[in-house]
Every structure is written in structure tokens, then in C-alpha cells.
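One protein chain is absent from this view; the other protein chains keep their places.
Order of writing sets the chain letters: A and B. Residues in each chain are counted from 1.
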Amino acid sequence: MSAPLNNKRTQGWMGLKRGHRARPLEWVAEKLIFLVSLSAIITTLLIFVFITRESLPILFGQMDSSHQTLVIPVADMSKYSDKELSKYLDMPETDFKAMDAETRQLMMEVKAEATEERPSDKDAGINTASWRYLLMPHQWTGYDKSSYIWQPVSEIHKYNIVPLLVGSLKTTLVAMLFAVPLALGAAIYVSQLASNAAREWIKPIIEMLSGIPSVVMGFFALLVMATVLQDVFGYASRLNALVAGIALGFAIIPVVFTIAEDALTSVPRAFSQAALALGASRWKATWQIVLPAALPGVLAAVILGFGRAIGETMIVLMASGNASIMSFSPTDSTRTITATIAAELAETVFGSHHYRLLFMIGLLLFIVSFFSNLAGELIVHRLKKKLEGRA
Amino acid sequence: MNFATKKHDYESSIFSGLTAAAAWLIVAILAVILANITWYGLPGLSWNFIAGSTEKDMFNPDHASVMPMIFGTAALVILMTVMVVPVGVITAIYLTEYAHSSSPMTRFIRGAVNNLAGVPAIVFGLFGLGFFISFVGGGIDELFYGATAEPVWGKPAIIWAALTLATLTLPVVIVATEESLKAIPPGLREASLALGATKLETVVKIVLPQALPGILTGSILAVSRGAGEVAPILFTGAAYYMAHLPSKLTDQFMELGYHVFILSTQSPNIEQTRPILYATVLVLLLLTFALNVVAIAIRMRIRKKLRSLH
Partner (left out) sequence: MSAITNPLIETRDLRLFYGSTLALKGINVDIPERQVTAFIGPSGCGKSTLLRCYNRMNDLIDNVRIEGSIKIAGQDINSKDVDVIELRKQVGMVFQKSNPFPKTIYENVAYAPRLHGTKNKADLDAIVEESLRGAALWDEVKDRLGSSSLGLSGGQQQRLCIARAIAIKPQILLMDEPASALDPIATARIEELVRELKKEYTIVIVTHNMQQATRISDYTAFFYIGEMVEFNTTKRIFTNPAKQQTEDYVTGRFG
């Protein structure tokens, strides 16, 4: 054997004492990796912060969408403070301060003209962006009773969000009623009753449904499903909550299916085998033993499906009709929160009350999906711990 | 004891039948959708459609082409991937290789990842507008061009749309990468460390090469997602019509999914537009759905290979 090349045959050691400070590259790399991985936390925080930022004025009732009854003549400009003038002009104080004298004068003139032209409607002086009008019904001019109206693009801006909430919930409910039985049934079949061969390819095919983009689903609902359903049921409005809800249901089937199937498969085979050995039929074993054991996971699947459905935009934007009327009927054209944001944001003026209101309902959406996600996660987490403790 | 009499188990048969029907119904629905789109979309796929340039009269079957949309989608998705894959992979590496599983910070990060995965797409759009365009873009404009000048960065642009999509697909990459990292047997890491390698060396030389197929899967899934989501790009950069292809980061762009939306809802004559619409949907589907299938196929192959290894 030739002389070894890294021969450490000597007694005693060299270089052992260098300590952990000997490897600065390691240390730097580790810190950098940690910093990058904070991205998820930072992103979530930024989303929350910046959406809240745009909606704060509405949240605190500081936006005023009423039509001014007070006119400040241009000549009297100097009698008022910057703060009062910026409020009069309905713009942030910082923006007002950034303008030069000429621009300010121009703005005052425009505002004076606009105020002269203000509508003579009895409701012109109401701040429709205040909480009372966002949530409670009101009898507007031209309506024969107190109603919930969302109609931002009109002289008197009507900002009641209740029709949108009802629209979202209605459509989501239809979607859940359609999707949950199908997805759960399929999940039970695939995890408990199907042969191994069938499971091998039915499961991926169902999961493939999630590969269809929602805009394609919306297109299909709009072009194909709406016509078919109208022919079958014969209602008046071609695009409505039913059409959108069913298409939405298609879209959430993979979500509910995957999680429920996971939960059912995680129930140890030993349970159902014990039941079968005691003489129970397949049906009884599944219904009485396996399903109850998987209940938390199934529940989580439903909750996560709900969260996904209520947050979906393109399908409802294209297939629900988008009439922001207040109705509990699924065959009426309807408007959801998501579709409202999608359809109206591009038309708003940056910083206006309409703009901020849309951000506010977006914040609402974020909070709802956050909590439904959290609930689903906690249930799945507890489920996993329970099964691990048992297994 | 009498075992001979066999009573037919009606309950279970009905039960099996119903649940099987549910599964098959879902498969059937998928088949119907795909068949419908392929049937009506295929005839519209001419070479001119795919590779020509589009004129303003995009609703007219003789003038329409999806080339600008394909280009826009590709550019968007490439920008997005370049940003999301490194961040996602590094985060997954931190979570699997470096983090102490019980520490609150680790649970916090995981919680944030799970939360991000559930945020509605339109909320990402709002985020893109409120943060990237207004704050970052507006800030850049103020810094370089002054407060009252015409916005350069502080308006919808392909870079902001790409960043928005990157935040949306971040969880996808992280989860897929983590899955592939966890599948690597710990014995390999131990062997490397016992030979005097540092953790970083072990991750780079032993762990990452093994995890590459999983990372690839995650990237493909992210691309498929990014190409299909329309809500986040509605106000962050997608345009109804652009006369030229996007060439700068501050340009707006036409995009496949957005175009499907426009054709579906803004067409003056839906019957005339129908063939182009179907063809566009088919192209979009080929892109996203096919990518999704490829990714899942890779993932299944990996799982099978790993099962035989252990």
C-alpha cells in the first residue's frame, strides 16, 4: 500500500481547536436563509397592512360621500386652515399641501361649480359612506320602501354592502350544496370501497379538476351551463346564483375531495377491519366507525371548501349576472363581494370613498378566509395529533 | 352453526353504488368540460391564430390571434418563476433543514405559509395595487421623478403583476419543495455530517440534488397556477389591447386568461366571437392543464421510486 496522502498517523491533533467561529460562511449562509424564509410572514403582514391602510378611513367613518351644501368661495380661501380646505375638497391633507397656489385655486373653483350643480335630492347631504348606510336599509328617492341598495355609480352614491354579503353567501351555499355531497361521496368511495386499481386512477383524475383555471370554469358556465340550466328550469334570469353556484361547486370539489379523502384514508385500517370481523356490513363499518373517526378531517375539508368558494372571483364575475340587488332567491341575478371588487375597482378614482370601500370589503374577505383557513388548519392539526397518539 | 344462507347486503350495495356514482359523476363532468372545449376549440387553432399578430378588432375571427397573449403570459410567468422559486426553495430548506420543529418562529412561518395558501386571488390583486403599485411603484416615482410627474413605475405593469403572482404561488413552491426534502432519508444527511461536512455543504451537495425532481414539480405547479389566475392581474397590469408586445418591466401586457374573460364578457357579437373564444380557451387549457398533469405525473413517479428505495 502506497503512503497515504492525508496521513494523520501522528500522535496528537492539529487544527481541532478552531471553534465555531472558524466557519463564517456557514454562519452568514444560515442567517441569510433564515431571513429569506421570513418572506411568508412578511408577505402576509404586508397584505394585511396595506389593504387595511386603504380601508382605514372608511372603517373609522372618516370618509364623507355626501354632496356639500356648504360652498367656500374662492375669495375666502385664506380664512380656512389647510385641514378644513382639504376636507372640503375631499382629498388627503398631504396631497393638498403638495399643490401650489394656482392648482389650489383651480380646485376650489371646480369644487364651487360642482357644488352649485349638486343634486337637489333629499338625500344629497347624507354621508352614505358611514356605517349606518353601509349596513342598514334606507328609503332612497325613487324607491317605494326602505331597501338595501349597492349602487356606487349614481349621483347619490349608495353603498349598502348587505346585497353583496347576501350574494356571496347565497352563491357559496349553492356551491356547497352541490359540491359537498359529491366530493364526500367520491372520497368515501375512493378511500374505502374502490378496488386498488380503480383508486390508482380515479383519485388523480378528480384532483385534475383543480388544474382547470377558474376563468375557464366561468367561461364554461357562461356559455354552456347557463343555457342548459335555463332550458331545464325555465327561470327568467339566464345568469344567476344557481349557475354561478354550480360552476363554483365544480371548482371546489377537488379541495373538499382531497382533504376528506386524506382524512378517511388516515383512519387506520385496523378500525374498519375490526368492525368487519365483528360481522358488520361494509356500509355499517364505514358509516358507523370510519366516518366518525374521520369527522374532524371531513369537517376541515368542508370549511376549507367554504373559504375557497367565498373567495372565488372569476366564476362569479362571469356567471352570476352581476345585478347588485338584494334577494334570497338563487335564480335571481346576483353580485358577490369578489365580483364587485373585480368589476368596479378599475373605474374608481384613487383614494375616493368608492375605492376605499372596495378595499374594505376586500379586507373583510381576507379576514373571513383567514379565519376559515385557521379553523380548518387547527382541526386537521388536532386530528393528526390524535391519530399519532393513537398509532 | 349455519353459514350457508347468504343474505344479499342491500344496504352496502346501494351505498357503494351511490358513492361510486358520485365519483364517476365528477369524472364525467371533467370529461364533458374537456370534450366540449376541445370539440369547439380545435377547429379554431390555425397557424395564423397562434402565431399572427392581433389587431384591435380582436373579436373578428379573421383578425384574431393569440400570439401576443401567449407572449404576455409567458413573459409574466417567467418573471414570476424567477422570483418565486428561489425564495420558496430557500424557505422550504430553512423549514426542513435548519429550523427547530418546536420553536414558535417555525410554527409562525408555517402558519403564514398555510394562511397565504388560502388568501383569495382578488385580495392578492388588491395587495398588488395597494402595495406594489401605490407604495413601491409610487415611491420609486417620487424618488426618481418627483411627486407630481407622470407615473412610470406607479401604474399597472408586468413587473407588478409578476410580483403579485409570485406572492400567490409562494405557498405552492414551498409545500412541494418541503415534501421532496422530507422524503430524503435522514441517514444520508447523517452520513454526510459524520464525514465532517458542514450543514450547508450537506444541503448543497447531498440534499438539494436529491430534491430537484420535487422542486421541478413545485415550479411547474406554480407556473400552471400563475398562467391561469386572472383576478390578481385585473388591475395590476393586464391590458385589454396593446399595440406592441411588452418590452420593458413597466409595460402592460395582454394575457391568455384575461383575454378569455374579455372575449366572454365584452364581445359585441358573442356568436361571431364564439369560435375564437373556444380556441383561446383551448390554448389556455393546453398550457395550464397540461402543465398540471405533467407535474402530477412527475410527482407520482417520484413517490413510486421512493417507495421502492426505502
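Simple rule for what comes next: contacts are C-beta pairs under 8 Å (C-beta built on N, C-alpha and C of every residue); 3 or more make two chains touch, one makes a residue touch a chain.
Quick caveat: nothing in here was measured; it's all calculated off a predicted structure.
Which of A:Arg23, A:His138, A:Lys284 or A:Lys384 touches the hidden chain is settled by the complete complex: it is A:Arg23. Considering B:Asn115, B:Thr177 or B:Ser192, the position touching the chain not shown turns out to be B:Ser192 (whole complex). What subunit B contributes to its contact with the hidden chain is residues 100-102, 185, 187-188, 190-198, 201, 205-206, 210, 309.
Here is the rule we go by: only the chains that are shown with their structure count from here on.
Touching subunit A in their complex are the following residues of subunit B: 9, 11-12, 14-16, 18-23, 25-27, 29-30, 33, 36-37, 86-87, 90-91, 93-95, 98-99, 108-109, 111-127, 129-131, 134-135, 147-148, 167, 170-171, 174, 198-200, 224, 227-231, 234-235, 257-258, 260-261, 264-265, 274, 277, 281, 284-285, 288-289, 291-293, 296, 300.
Listed in rising order, the residues of subunit A touching subunit B in the complex are 23, 25-26, 29-30, 33-34, 36-41, 43-44, 46-47, 50-51, 53-54, 98, 181-186, 188-190, 193-194, 202, 204-220, 222-224, 250, 253, 257, 281-284, 286-287, 304, 307-308, 310-314, 317-318, 338, 341-342, 345-346, 350, 358-359, 362, 365-366, 369-370, 372-374, 376-377.
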